[in-house]
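Can you keep this structure in mind? I'll have questions shortly.
The complex is shown incomplete by one protein chain, all other protein chains being positioned as in the whole.
All chains are identified by letter, namely A and B, in their written order; residue positions are counted from 1 within each chain.
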Amino acid sequence: MEVRGLTARYGPVVAVRDVDLRVGEGEIVALLGANGAGKTTTLMSIVGLHRARTGTIELDGEEIGHLPPERVVRRGVGLAPEGRRIFARLSVAENLRLGAAAAGRRRDDGARRERLLELFPVLRERLRLPAASLSGGEQQQLAIARALMPGPRLLLLDEPTLGLAPKLVRLVFDLIARLRDEEDVTILLVEQNVHQALECCDRAYLMRVGAVEAEGTPEELRRDRRVQAAYLGVPS
Amino acid sequence: MWWPLRSVAGATIVCAGLVVVAAWGWTHGGDHTKLTHFFINVTIVVALQSFSGNSGILSFGHMALFGTGAYVAGILTLDPALKSTYLTSLPHFLQDANPRWWIALALAAAAGGALALLSGVPILRLDGASAVIAILALLLIADVVFGAWTGVTRGGAGLIGLPPEATMTRALVFALAAVVVARVFKDSKTGLLLRASREDAFSAASVGVAVRAYRVRAWVLSGVIAGAAGALFAWWIGTISPTNFFLAPTFALIVMFIVGGKRTVAGAVVGAALVTLVQEQVRGYEDSSLDLGVLTFHRLTGLTQLVLVLMILLVMYARPEGIVGREEPDEAIVRFLRGRTA
Partner (left out) sequence: MTLHEFVQQCINGLSLGSTYALLALGLAMLFSIMGLINFAHGELLTIGGYVMWTMLHHDVSWVLVVPATLLATTLAAVAMERIAFRPLRGASIETLLVTSFALAFFIQTVLQIGVSAEPEPIEHTGWSDRGYSIGPYTVGLIQIITTAVTIAVLLALVLFLRRTLLGVSIRAAAEDFAVVRLMGIPAGRVVVAAFALSGLLAGIAALLFFSSAGSVSPTSGTAPIVAAFIAVVLGGLGNLTGAVVGGYVLGFADQILAAVHSGTILQFHDAVVLAILIGLLLLRPQGLVGRRQELA
């Protein structure tokens, strides 16, 4: 996927300013930055939920920027939104079923669901329960599983470790690595957890106040003084 | 400059417009009924604007306040002889009472304010959809009370033979007063803070704005003006019954409010002008029939309402800000002049 010159606004406020991103097939790319840097807005713009924007967004060389979210998702992009945003009053199974709708198949694809339940065993136990009864970590897993149901080629993850205990954070990152290896999914990961994100990704971008400040491999970024000063606790 | 003076100065354009209209009426003599109707409409829609325009809460209940004022004025000024016959539940001192018109009007305004205070304190704790529904419920309650309390209001039969105390001059005076008061309120600290809270009740509340108290103030002010307007209406129309204060008049009032522009007092006046025009001119056609060859309509009942519907739908789709838009005319002029000299 390629993003060029993305600029997004909320009314008069410019949240994302002329951003260029590239995500190659099979990569895990991290989008890092503090709160308010414009990371979520970028993801929302890519998937089509945020419409007040200009710039080009291409998937496999095809322009998708003009498409509504329903169509973007059907092209093979999945999003696990910030704050999880699962359907709390619906059951886990219903959440998954809705996720599968993007695949456009009429029948429930039982095999797909089985595969995901293997990846997220805790969901299997809770299938019939309302999603609201899941813990934070379980809800995050549900959000990711739901996004994976239609078999997307590009998965957007917005702060999947937000609010989770360290053990669960570990779990999520392991999962991300597994997804890339076993499921053949390309991943664009938005994270504030810079340390761990840099450990699992192939490349990363650093955003600040709406613009891309730095980009490169994890090693390059770790050496970058701006990253060090801001996030790695190294005094500048 | 002391801020109310600035607002008063700002309101002069609108006031001048009203005076010009009245002057036209004076010079042309004849029946001033339609112009009086206009000024009364100005008063009631300005009442609505001072609450809904500033707080952002659309009130479907202003006819409750308006009707209360109308009934109070009507009951007070009805011929005492008729009162004892028809309004049997009234205490004797009220049955015998026959106050001067301005006393009755003051009491009507006070009644409107009192009802507003009584209802506003509980209702305005609610937010969003709940507040709108609660205010609508107020309208429904008022309708039931007006209709069922026959000993006091004569119920569905209504109060008839009310004295014609609403001359055009008096109506003009109250319209001018309402415009000025509404404008001063809008620019006051309360008004400003309310308008800030309109955009975001939560952050306004966190900054320490006692949103509810300000809303109640606006609601009570609105009730006082509406009560006064109601008294004038009762005298203008001569006969009042519960249907004068229920859904159809509420709709006309909303049209006035929205079409002119809900953010400004000037907008309210413009809206009142348009709607009064429609009400007075189109009504004459309602009894006629229309033959389109293919279809024949025998009576065009409700044509006025149809025109109002089309007006408001047009504004909703094409210019939701209303005809006047976001700025009062004087504000626009000041901005223009500043741009020139900068």
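By our rule, a contact is a pair of C-beta atoms (placed from the backbone, for glycine too) under 8 Å apart; a residue touches a chain by one contact, two chains touch by 3 or more.
It should be emphasised that the depicted structure is a prediction, and the values quoted were computed from it without experimental measurement.
Novice: Out of B:82, B:137, B:210 or B:332, which is the one that touches the chain we can't see?
Specialist: B:137
Novice: Which residue, A:14, A:34 or A:101, contacts the hidden chain when the whole complex is considered?
Specialist: Considering the complete complex, A:101 is the one touching the chain left out.
Novice: Taking the entire complex into account, which one of B:94, B:110 or B:126 touches the absent chain?
Specialist: Missing-chain contact among the listed residues: B:126.
Novice: From the list B:82, B:196 or B:248, which touches the chain that is not on show?
Specialist: From the options B:82, B:196 or B:248, the contact with the absent chain belongs to B:248.
Novice: Could I get the residues of subunit A that touch the absent chain, sorted low to high?
Specialist: Within subunit A, the residues that touch the unshown chain are 47, 49, 68-70, 73-74, 79, 81, 85, 87-90, 94, 97-99, 101-104, 146-147, 150.
Novice: Extract the touching residues of subunit B with respect to the undisplayed chain.
Specialist: So the residues of subunit B touching the missing chain come out as 56, 58, 60, 122-123, 125-130, 132-134, 136-138, 140-141, 144-145, 147-150, 247-248, 251, 254-255, 258, 297, 299-303, 305-306, 308-309, 312-313, 316-317, 320.
Here is the rule we go by: only the chains that are shown with their structure count from here on.
Novice: Taking the mean of the C-alpha atoms as each chain's centre, how many Å separate subunit A from subunit B?
Specialist: 53
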